[in-house]
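Shown here: the complex without one of its protein chains, the others still in place.
Take a look at subunit A:
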Amino acid sequence: MGLAPESAAIEVKGLWKIFGSAAEKVLNSEDKHLEAAPLREKTGCTAAVRDVSFTVRPGEVFVVMGLSGSGKSTLVRCLTRLIEPSAGEISIGGEDIGKASPTRLREIRRHRVSMVFQHFGLLPHRRVIDNVAYGLEVQGATKAARHERAREILSLVGLDGHGDAYPDQLSGGMQQRVGLARALAVDPEVMLFDEPFSALDPLIRRDMQAEVIRLHREVGKTMVFITHDLSEALKLGERIAIMRSGSIVQLGTPEDLVGAPADDYVADFVRDVPRSHVLTLRWIARPPEPGEALDGPALPAATVVKDAIEVSSGSGHPIRVMDGDELVGVVDRVDMLSFLAGHETPAVRAGA
């Protein structure tokens, strides 16, 4: 945050989406701040997205997480106006999406932003290769060109040799690979994922998450990833926005969410997350006490606590937590044990 617009891949400011015939009226009145139930009773409208603002950096994996009905799917559709937002500004790569003409919008959807869907949205009457090539086909690419590109992408997502199959001959995980390939084939700057793996079995979901991490490393796209699964969010997201009834209640790194939940709702969410798997040494480091030995092993501040346990138990001296060459603080065995036992840590106390 605090980035200049030209260095942001996506910038959203004050976005609203209100469903219902009286949407315009609600937006211009104070009614829009009502809770969901009284709002529906009074106006017949539903506010799916309420005053949402965020920025996504180029190359970042940005996760929007929330339970069903929290407005996350509406939010992601507003980004390319698959759902027309009621108010607010959206820019992608510096271009104002709200002001784009239908033709321009189509150009943006064709070349700059593509999307992967929860229920895949594959076309059952087309072969896999023609599904993958669909985006290029509507752009008007020749058959030879789009098939060549589609074959390339199919091998990138591990579906070599399945090009001539039909979608209903593939397993769910493979179908979503086709969806992924279709989104990748147009070589977009931004990829949007709308709960892409929630219809899959847990094991296949894990494979697909690994696949997304690998693809992100290889192709380096900016990704906006919608999910209702916290562990998926923590695994993939560089930053996570948690949504509740249309608003973002907290936006931060996985550590921020787990270490310093903004309210009880988020705290409740992250309660079962093993904190030692998410929090880094930075969170539990404390200033050295006078006279404390500063010759223990040095570890970077970004080290996850669980990876520091072994070092800590193998040394009698406190660990020096370093940010580059600078000493952030120290962590000794007692600090480590009390953190693992679930006691408050100095940093959390300070943060809360």
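Observations on the model:
One rule holds in what follows: a residue touches a chain if its C-beta (ideal position, glycine included) is under 8 Å from a C-beta of that chain, and two chains touch if they have at least 3 such contacts; residues count from 1.
The working rule: contacts and distances are computed from a predicted model.
Per its UniProt record, the hidden chain corresponds to "Glycine betaine/proline transport system permease protein" from the list "Glycine betaine/proline transport system permease protein", "Carbamoyl phosphate synthase large chain", "Aminomethyltransferase" or "Carbon-monoxide dehydrogenase small subunit".
For the chain missing from the display, the contacting residue among A:13, A:57, A:126 or A:306 is A:126, taking the whole complex into account. When the whole complex is considered, the residue among A:17, A:50 or A:109 that touches the unshown chain is A:109.
Residues of subunit A that touch the chain left out of the display are 77, 80, 82, 105-111, 113-115, 117-127, 134-135, 137-139, 166, 168, 179, 182, 186, 192.
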